[in-house]
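A protein chain is absent from this complex, but the other protein chains hold their places.
Take a look at chain A:
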Amino acid sequence: MAINHSTAPADTGVRGPEREPVTLDVNGATYPIELEPRVSLLDALREHLDLTGTKKGCDQGTCGACTVWVDGRRVLSCLTLAMSCEGHQVSTIEGIAQDGELHPMQQAFVDHDAFQCGYCTPGQIMSAIALLREGNATTDADIAEHMSGNLCRCQAYPNIHAAIREVRDADDGG
């Protein structure tokens, strides 16, 4: 997938520490909001935009529950400042389904029972779709290696990997 680096806004000077106007582009919609510079992308999504699909697990870059895409690349929203995302395109689990239809990876997770508690699932799915786009899911070992940044304490890994394989092997895969 081509990386679409939107043009960053012009020099906006030193901002904060109080709330400042920030414009975030999330799932194709533009959100003008006010944030302190210290607010992470994760907290901006959850607390300011009410997009609570992205989960806060460890909040220190260890678990992957907060995985989203910025300009199409999977990143950890807990270690990303929201203000640094201005001018970039953020994608979250809420933007994956199209026209009321689950994304094939979402459907595969359902079909393969690829979760138990479900808390890590949005991050797993955002990572899994990105993994297929990256093209590094040829073998089971590849999948395990490139999904290692998404922990599942319920240990649903075999079913997560089965879901990924199914989408990979489908004609319209992901």
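Basically, a contact is a pair of C-beta atoms (placed from the backbone, for glycine too) under 8 Å apart; a residue touches a chain by one contact, two chains touch by 3 or more; residues count from 1.
Following the convention adopted for this analysis, contacts and distances are computed from a predicted model.
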Chain not present in the shown complex, as UniProt names it (candidates "Xanthine dehydrogenase YagS FAD-binding subunit", "TctA family transporter", "STAS domain-containing protein" or "Cation:proton antiporter"): "Xanthine dehydrogenase YagS FAD-binding subunit"
For chain A, residues in touch with the removed chain: 8-17, 36-38, 40, 59-61, 64, 67, 73-76, 78-81, 83-84, 86-87, 127, 130-131, 134, 144-146, 148-150
